[in-house]
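One protein chain omitted, others in place.
First chain written, first letter: the chains are A, B and C, and each begins at residue 1.
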Amino acid sequence: MASMDADTAALLREAVGKHAERTADGRAVRARRNDLPGHAPETLAVMAEQGWLALALPEDSGGLGLGVSAAGIVAEGLAGCFTADPFHSLFLAGRVLVHAGAGAELLAGLATAEALPALAWQENPQGFRLAPPATTFAAGRVSGQKAWVAGAAGASHYIVSASGPDGLALVLVEAGISGSQLSHDFRADGSPTGRLALDAAPGTVLATGKVAERALRAALDETSVLVAAELMGHVDRMMALVIEHLKTRRQFGKLIGAFQALQHRAADMFVHQRLARAVLDAGLARFDELRDPVARGMQAARLRARLNDTAQLVIRESIQLFGAMGITDENDLSLHVKRCLSLICWLGSSVEQRGYYMDLAEPQGQAAEGRI
Amino acid sequence: MASMDADTAALLREAVGKHAERTADGRAVRARRNDLPGHAPETLAVMAEQGWLALALPEDSGGLGLGVSAAGIVAEGLAGCFTADPFHSLFLAGRVLVHAGAGAELLAGLATAEALPALAWQENPQGFRLAPPATTFAAGRVSGQKAWVAGAAGASHYIVSASGPDGLALVLVEAGISGSQLSHDFRADGSPTGRLALDAAPGTVLATGKVAERALRAALDETSVLVAAELMGHVDRMMALVIEHLKTRRQFGKLIGAFQALQHRAADMFVHQRLARAVLDAGLARFDELRDPVARGMQAARLRARLNDTAQLVIRESIQLFGAMGITDENDLSLHVKRCLSLICWLGSSVEQRGYYMDLAEPQGQAAEGRI
Amino acid sequence: MTDPAPDWNAMAEEDFRRMLRDFIETECPAELRHYPHRFPADVSMPWYRALHRRNFIAPGWPVEYGGMGLRPDRHLIFIEEMEAAGTPWLHDAGVRNLGPAIIAWGTEVQKAHYLPLMHSGEHIWCQGYSEPSAGSDLASLQCDGRIEGDRMVVNGQKIWTTSAHVANHIFALIRTDRTGPKQEGISFVLIDMGLPGITVRPIENLSGHPDFCEVFFDDVVVGTDCILGEPNKGWAVARSLLGFERIWAGSPKRAFKVLLALRRLMEERGLLASDYWRDRLAQAIFDTQDAQDMYGGFADLVRADGKVGVEISALKIWSTGTFQRLSELLLEAAGSDAALAGEGAADLLAPYYESRAPTIFAGTNEVHRNILARSVLGLPKSD
Partner (left out) sequence: MTDPAPDWNAMAEEDFRRMLRDFIETECPAELRHYPHRFPADVSMPWYRALHRRNFIAPGWPVEYGGMGLRPDRHLIFIEEMEAAGTPWLHDAGVRNLGPAIIAWGTEVQKAHYLPLMHSGEHIWCQGYSEPSAGSDLASLQCDGRIEGDRMVVNGQKIWTTSAHVANHIFALIRTDRTGPKQEGISFVLIDMGLPGITVRPIENLSGHPDFCEVFFDDVVVGTDCILGEPNKGWAVARSLLGFERIWAGSPKRAFKVLLALRRLMEERGLLASDYWRDRLAQAIFDTQDAQDMYGGFADLVRADGKVGVEISALKIWSTGTFQRLSELLLEAAGSDAALAGEGAADLLAPYYESRAPTIFAGTNEVHRNILARSVLGLPKSD
């Protein structure tokens, strides 16, 4: 993947920003809660039209062949309209296909939103460090239970991870086919997440063994980074809201932002915001260059853990500094809060990221180099 | 053991306070650093004379038969002269003998400071959860290495934990006997801690098996609580110093204690100080009543972890609020800081205490009762 | 009010606990248990009435008013058993806060009128203190009461009024004099919410369950016999009530409830095989049990001389912070389940949302830090 030059990046950021501003309607976002498909009807068309779905697809699949950092710009910008859905799930499905070197037709459809694949990989709530799935694949049939399937609502296909005769298999299953049953949970922000029950559902193999393992791991890492980018967008917006509040709300005869104790709390929030920004920017740039999957995994884990933790801290402090207004759903802060709560635990909570990092770090080898 | 009535407790507190005030000479404390035996020459005589060494010994050994809470008053009060040494190590040795039901003669001598036993139990730096010692006992001879032996300087006897034919053995070894070699490390506060090398040193058995195990565990838990009591004394004194500093130091044209950000830091320190006080008071009272060794262990672990953590926090914040004056050794704050650093990691750091607590907690049984 | 009550304080602790458990088992329907929000009043009313019948509705009131006369430590046991059994939260600002104030400040007529109706649940009360421009800075409240002879005309607005949407009475701080310093000229007024001119607008909170409201007064007319304590001296009444409020606000019971959920979750998930999670659980246990020790210490002080000093702010800060930290740990331990909006006891987000308000209400923790700095530590005025 290539990095984007600065001018193109700026144009992309501007385009996403405009879309976000146009669609940042808190009332509409609230009205769509706990309903399918979890995003505004026109969203998919815009994403396809603007080429955002094609950013990280290879050029021979109608994509732009750009890096994760380009997709990160989109994810971050979409925080401005309170959610990036269904951007992450389509990116995840696309990237797993790219890494598996399979599903060329599907990829072409994905770039134009004509095909809407969803990756069904997760079986237990702490699954990010990946164990062989309990879902099985044999003789062209998949059976098992998947949950937390992002983008399941409205999906045209599922890409299902399963244990098969040749180790891990990535299996393509058509949505709605007999033997598959889809239900939905709703997340804190009211967006749906699928539960998929497969009972001898027919499927075709996309990849197996090491190729499948690497493709799955790589796509999860990359999408986890995108989630981090969206979190950054929410962090910036929560900070802006709370600083504005501190500059306008009066108590005890003065602006509350003039109270030094609150100033220092805000300053500490800024330290974390600034740190997260530095880590995200450096991490995304590095992600476009790093080839070694272990190094990519370590970079992704560290970046994601930082953004998770920063978001959690900024949520906590923002609500507190807003006071009672911070706990109303009528305040737009709540839309960012709930979105962050929906994202933080998806594709790796911080404790999972730290465990994953240590799995990869091979302590002996790294320390011998005097580096970590 | 009996609890002390309130009047007697107040008298004891007053007596310790007077001794501490009389001997709170920072210059003398500094001059004694990294030297043996690590306490002022008259200290032992005072402790014996005042009956402090006899507080928690049974009445038939010339003791007062009081509880840990009485000894806690002494330990806490001695923080006023910067160190309770050698109070803890003599208490530890005494209590292990009491619980083992052995060494009656030694106990009688201990009450008057004529015998000065030291318990040599520790072999590795994270040993508080107790494993069978590598030190061995066979045919009347002990061999092995012990470290962090408090009170080793000037000890008349060592009580050595060893693995013997009947499981754990507590073995009495005379100080200076052939086959024993003592050296010293110095702790952060300049007080000595012994390293004892035993090579077929002759010793007599005090207790073995379950009796020895229970005696060792009980004495360690009780002494760990005393350490917590001393930490409380240091916390109160560090707080007093820093609050005084905030009320007298001027910067930017006003008393620094008038800066709200510092006020809130001080308030948070107070929250922890007050919490630690509540936990210590309730814990010491409970300790005099609880009989079940598991419940005593859990109570000790929780109490000790709180005091460790509070001391660590108050050190960190006190130094910061003092500014550059906080990092000079010329400030008496440093004497409390260094003493706390010497104590926090002895007889169980917080992480060891938490592990020990969970070992004891038997999750299933406790949770079924709806209590923890 | 029924049979003469035994001396609950004198009963052996285990008997007292068993008695409560039996009572709950008999009277509290299983479907009302372990629910993380307050129910609408009619749903929880059978349970309220059962408590009323047995004189268990006001554990802290003196026996002569139908209370249990519990000492604070015994009161804590009462709460523990209720929480362990997951009995529903009630709209009980009346019995909890107002009752003691009426007992302390009320005329005999007020006591005779209000206390039984509060005890029986006919009067459900909410507390009208905060206003849009008077949150932390409560003394700057503006809600206006114009006294005309033996009546008062109330105009203005209250906000963050918990349970106002289900209450039929409100006790409110109303400015009845504007000539003196801002703490003076405030009256403590008992108002029937069925009076003309009162409108209530529920405010949706993070958890999606309305729990607090705006209350608007538009030329509401009440008699001056609705003033509790002396006119213009309402600040003293409100302050005296803050004592009770603060020990409640500092109760570790909510943290304890999350701790039980956390332990359950960790056991179900097998997380306790990992010493990372064992350590985190131990920290959570210590933080909560230590809060109980501190709570117990303050309860002892109350028992000794009926008062809590300003140090109680430390308890409020610690307990509400612990509740918040534990709710975050619960989400951390839940992994991807943490994002899911569940139902009832399975709603892992509920403790997270609910733990946001206590650090803000009953005096923000920042206000309590100011109190500690100034009144306990004696630091100089920060202006």
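Note that in this section a contact is a pair of C-beta atoms (placed from the backbone, for glycine too) under 8 Å apart; a residue touches a chain by one contact, two chains touch by 3 or more.
Treat the numbers as computed from the prediction; the structure is a model and nothing was measured.
Visitor: Quick one: which shown chains sit in contact with the chain that's not drawn?
Guide: A, B, C
Visitor: For the chain left out of this view, which of B:Thr43, B:Ser224, B:Gln273 or B:Ser349 touches it?
Guide: Looking across B:Thr43, B:Ser224, B:Gln273 or B:Ser349, the contact with the absent chain belongs to B:Ser349.
Visitor: Quick one: which of B:Asp185, B:Glu289 or B:Glu362 touches the chain that's been left out?
Guide: B:Asp185
Visitor: Among A:Ala258, A:Leu290 or A:Leu313, which residue is in touch with the absent chain?
Guide: A:Ala258
Visitor: So one chain is hidden, and I want to know which residue out of A:Pro117, A:Pro192 or A:Gly283 touches that hidden chain in the complete assembly.
Guide: In the full complex, the listed residue that touches the missing chain is A:Gly283.
Visitor: List the residues of chain B that touch the chain left out of this view.
Guide: 34, 122, 124-127, 147-148, 185-188, 190, 193, 250-253, 259-262, 312, 316, 319-320, 323-324, 326-330, 334, 337-338, 341-346, 349-352
Visitor: Spell out, residue by residue, where the missing chain touches chain A.
Guide: Residues of chain A in touch with the missing chain: 243, 246-247, 254-255, 257-260, 263-264, 266-268, 270-271, 274-275, 278-279, 281-283, 302, 305-306, 351, 354-355, 357-358, 361, 363-364, 367, 370-372.
Visitor: At which residues does chain C meet the chain that is not included here?
Guide: Chain C touches the chain not shown through residues 274-276, 278-279, 383.
The rule we apply is simple: only the chains that are shown with their structure count from here on.
Visitor: Taking each chain's centre as the average of its Cα atoms, which chain lies closest to the overall Cα centroid?
Guide: That would be chain C.
Visitor: Using Cα averages as centroids, what's the distance between chain A and chain B in whole Å?
Guide: 51
Visitor: Which positions in chain A touch two or more other chains at once?
Guide: Residues 259-261 of chain A touch two or more partner chains.
Visitor: Which chain C residues sit where two or more other chains touch them?
Guide: Within chain C, the residues that touch at least two other chains are 366, 369, 382.
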